[in-house]
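Rest of the complex left out; these chains stay put.
In order of appearance the chains are A, B and C, and numbering begins at 1 in each one.
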């Protein structure tokens, strides 16, 4: 884990995130990768985004979160952990400087290409660990098409859909239209993972008014909130975030292990 | 920002950031990104790969190198540094476990989507900093098509094409068919950047024989070298690598600055 | 035209056309279409599906509902009513005989082509009236891309998302995982519109168990429910359906009229 005190990343090969070490594909060699996969034909690909998260959270928030949850799940499952895809479908923020977005069809194709490549290598199960809500559609449709094309079993998790009861227990402020973006919830999450990148002194509360065409048109969502926050970021704490993360990691690991037996 | 006061990342210790701080998009907030771009409408996107680099170098070698060169160029130019794309066109290694490849047309589309997005934001110049030889074609053709589609000026550098005279000065062993892969040169480069991920005790020398259809067919290159090394990795040193990197950073920075004046 | 003097279509008897006649593009001539559009450059395209809806509802349920809601909104707004697209994205039922599905990307392209065509004709606003949940993603992404491509303002409504309070007031049984499919709600809706096609003697109650991979994999949803019903269809009545429809028509009409003023 890389939660509060910021343990160094170099020499991650001996990190024990729970039951076992994390095997970061990027940082290990060919024979090591082969060994990891020989034990278990399971890999995890974190998928994030680079886009605005208000005045207090970094643009890489979604990538950091996807990576952290993926790391913990990899530690539990022994999966090979691939480096995160740090570019996602960020259409609603496309006009805000610093957003690094690709099209929905392009993201879908990236996922499909990767899955086909891993299928060739004989991978038994691929887990897509998504940290960005707007990526979900591309993942879902890619996975459906892949079901007819590759033998590799593919699971996709938007980690924030797997908090279960923990969400109600720790989060005090309401969601803005069901969205989690730079709010109490997401700020808490990043506080648990990258506290050094959170600027809580700039955290604000904003519940932008919603025009009637929200959700039924190509509304530029980015212009609704002045601050870029959608909720109350001031209520966030690292403890809340840590509880949510642990809940998600538990549930996601459970589903992976249950599914593994049936594949 | 990760200029002076930020927590160091592994491998950061030998980075010479030159004149200024590095503005990592992933680690800064929306107002900070805006400020960076307001000073200079210039951004750099490192593009790497995840693929075998012999028994001694990590799979992320190309991504680490692209990121490091991009970081230094960003420090010199004040550019916004985007997180690296860690998946590339890795067809020749597609059957080796751990390779994370996408198609050439897909990579091209990713670049095009990103460029279109940044063009919308008014970016004046985008630098693609490539760390993987096989990505080059996708970049080249993307940039040509984009020339008719976006106002953003785009430059693409495969950093290893810009060592100039330094290459002859420091590299002792011949290249295998003009390729740089897990050899003296690439191993030296990574030794300068991520020494903790290099396993020099496993470094070998291998110049695989070349079948007649090499370069004129879809030969599975991956099967030519038993070790995955194409050259003599045992001759590598961090000093050689550092000299090459500095030469590339100098030349690339020069071209960016010269071009900037004409855009 | 099919306002007052036209021959009634089966099931038309309980239609309440509101303030004005319905201008069905399919049934009027070129000069009449021109006249309708000259008064108001507004058109509605119903989008349905042809797929299983349990033992008691017809395969065309989604198309019939989209058409009916669209008819009523057209009557209120004076819009030109296009014939329904009766083929949609029906991936989850693709293996059940009688399903007539197209791909998500194909559906998106159909919508885009149509919008481009209507844009050429100078249409000011196009309303996509969707009757099938799984179509929504294709519509959403089509509309976003179109926002940069055509001048026609496009709104898309999945009518079942616009019941507001009426849903809680009339529906007694819980939804199966948030889904409306051949349940109390959908059966009530069709009872209000096509009673002659509903076979209530075959209506059943089924809440299929959900495997752990539901929502995180390409699970063949179609195999979960034996009957094809997801909820309790036995509680359905035409009165419930009529209340829901009226609520949706009111809300959708409101949004259209509000938006019209701003276009």
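We adopt the following convention: a contact is a pair of C-beta atoms (placed from the backbone, for glycine too) under 8 Å apart; a residue touches a chain by one contact, two chains touch by 3 or more.
Quick caveat, the model's predicted, so the values are computed rather than measured.
S.K.: Every chain here is the same sequence and 3 are shown, so how many copies does the full assembly contain in this file?
M.R.: Total copy number for the complex in this file: 6.
Methods note: only the chains that are shown with their structure count from here on.
S.K.: Touch graph across the chains, line, ring, star, complete or other?
M.R.: line
S.K.: Give me the ID of the chain with the smallest distance between its Cα centroid and the all-protein Cα centroid.
M.R.: Going by the distance between chain centres and the overall C-alpha centre, it is A.
S.K.: Could you grab the centroid distance between subunit A and subunit B? Build each centroid from C-alpha atoms only and quote it in angstrom.
M.R.: 25
S.K.: Would you kindly tell me how far, in whole Å, the mean C-alpha position of subunit C lies from that of subunit B?
M.R.: Using C-alpha averages as centres, the distance is 50 Å.
S.K.: How many angstrom between the C-alpha centroids of subunit C and subunit A?
M.R.: 33
S.K.: Can you list every residue of subunit C that touches 2 or more other chains, as numbers and ranges?
M.R.: none
S.K.: What residues on subunit B touch subunit A, complex-wise?
M.R.: Subunit B reaches subunit A through residues 6-7, 9-11, 25-31, 33-34, 37, 45, 50, 52-60, 63-64, 80, 82-87, 90, 94-103, 106, 109-110, 113-114, 117-118, 120-123, 194, 196-197, 199, 202, 228.
S.K.: Could you list, by residue number, the parts of subunit C that touch subunit A in their complex?
M.R.: These residues of subunit C touch subunit A: 91, 104-105, 137, 140-141, 143-144, 146-147, 153-157, 161, 212-213, 215-218, 254-255, 258-259.
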